[in-house]
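Quick notes on the structure that follows.
Yeah, one chain of the complex is gone here, protein chain that is, but the others are all in their spots.
Up next, chain A:
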Amino acid sequence: MQANAPPPIQCRDLSRSFGHAGARVDALEPVELHFAAGETTAIVGPSGCGKSTLLRLIAGLDTPSTGSVRIGGETPLQMRQRAALSVAFQDAALLPWRTVRGNIALARKLARLPPDPASVDRLIALVGLAGFEDRRPADLSGGMRQRAAIARCLISDPRVLLLDEPFGAVDELTRARLNHELPALWQGRGVTTLLVTHSVSEAVMLSDRVIVLSPRPARVVADIAIDLARPRATGAEADALIANVTEALAQSAPPRPQPA
């Protein structure tokens, strides 16, 4: 397998429960999932359904209770150690004492790649932060912080990109703009992308495939292919798919308890 080709991701019998006998919480029921190489898959589900747990398991930031994750035949740890994987976090996770430039350069340092100031500045311009290179995160808006976080993800030129509600903390308008501008940066660069979100429209606009999870313990209740041309725009076709996913999401919820 070529080192630079995007790898497929294989989850076998993957589950996670917390606590121990007596007070056990199942965050994720055993799932079988396969994500094709180079595809963008969105994982949607109600709040607290375990989507983030699934992403953390795939990133190897958490240890599964059962099952395993293989990314192109490697373990998540092996992927992380050769810096082939990047994670974008819900809260951007920028270090407040580093500038935008410093935060992005940190990823190369952590990934043990040689410093590359030219690429750092080019990426900053690409995500639309030119002129803010020497600002600290506290001086940036929520949307700008997410732009910086995305730039940090891309600076190590990963083969797998794991996005955990990266635009969850910004307002709807900003989110739409980020959704429009940023994905072009990694799409078509040979990256296998997983996106966790609770926004159905975001899932449809960004991905090749949408997986719908049920409330906890999470199960896969729908697996919908998104065959829309890129660049994408809202329209009847997209609306129909959004309705599809929304329907699946509604069906996944257990019926409300009825009074006896």
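Heads up, the rule we're going with is that a residue touches a chain if its C-beta (ideal position, glycine included) is under 8 Å from a C-beta of that chain, and two chains touch if they have at least 3 such contacts; residues count from 1.
Here, contacts and distances are computed from a predicted model.
Candidate names were "ABC transmembrane type-1 domain-containing protein", "KipI antagonist", "Rod shape-determining protein MreD" or "Amino acid-binding protein", and the UniProt protein name of the unshown chain is "ABC transmembrane type-1 domain-containing protein". Only one of the listed residues, A:Arg80, A:Arg159 or A:Arg175, touches the absent chain: A:Arg80. Considering A:Gln90, A:Ser119 or A:Asn244, the position touching the chain not shown turns out to be A:Gln90 (whole complex). On the side of chain A, touch with the chain left out of the figure occurs at residues 56, 59, 61, 77, 80-83, 85-87, 89-91, 93, 95, 97, 106-107, 109-111, 156.
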